[in-house]
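Below is a structure I'd like to ask you about.
For this view, one protein chain was removed and the others were kept in their places.
Presenting chain A:
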Amino acid sequence: MIVSGRKLRVATTSLAGCFGCHMSFLDIDEHLLELVELVEFDRSPLTDIKHCGPCDIGIIEGGVCNAENVHVLREFRKHCKILIALGACAVTGGLPAQRNHLDVGQCLQEVYHTCIGVESLPGGQVPNDPELPLLLDKVHPIHEVVRVDYFIPGCPPSGEAIWKFLTDLIAGHTPRLSHPILRFD
């Protein structure tokens, strides 16, 4: 995707992920200095831009576990020409989806009421302030909510994989990852 005369605009966000995929993105090390010659960042945990504007590439870490995640993901889809699911959590739900077979209500009781050393709220309530986003019953991969253009597996995908992918994309090639940099662990 070559856009003449200007830098590509890239937004990134972490939904229900551990930030490991963002860290792996930084594992491109010195290439980061090359990358910023080619792209500029919009909303990202690395900048102070709080809402995603029109972008060429959107990178999503993490699946969808609450209403806020849905909102942010839709904002990204709306504004990004190309949307990438980066890492196992975005692609499949990943480790956070381990909670999908559990009853959320029971978990809440355990964590905020019955577990060791807890001073719970009166009446055994759990945190429920309107400022806290609504939780979904299950953690979903992002493609269940929006259309996704590319999926990069791995937990996290290595910095090398991310660099190869992005440079292919920026150069206008169809990105290809193969063994040994394509990994699922």
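In the analysis below, a residue touches a chain if its C-beta (ideal position, glycine included) is under 8 Å from a C-beta of that chain, and two chains touch if they have at least 3 such contacts; residues count from 1.
Throughout what follows, contacts and distances are computed from a predicted model.
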(request) One chain of this complex is missing from the view, so tell me which of "Beta-lysine 5,6-aminomutase alpha subunit", "Molybdopterin cofactor-binding domain-containing protein", "Elongation factor 4" or "NAD(P)-dependent nickel-iron dehydrogenase catalytic subunit" is its UniProt name. (result) "NAD(P)-dependent nickel-iron dehydrogenase catalytic subunit"
(message) Looking at the full complex, which residue from A:Leu8, A:Ile57 or A:Val70 touches the chain that isn't shown here?
(response) A:Val70
(message) Please identify which residue in A:Ile82, A:Val126 or A:Ile181 touches the non-displayed chain.
(response) A:Val126
(request) Using the touch rule from the top, list residues of chain A that touch the missing partner. (result) 14, 16-24, 26-27, 29-30, 32-33, 36, 40-41, 45-50, 64-68, 70, 94-96, 98-99, 102, 104-108, 110-113, 115-121, 125-138, 140, 144-147, 155-156, 158-159, 185
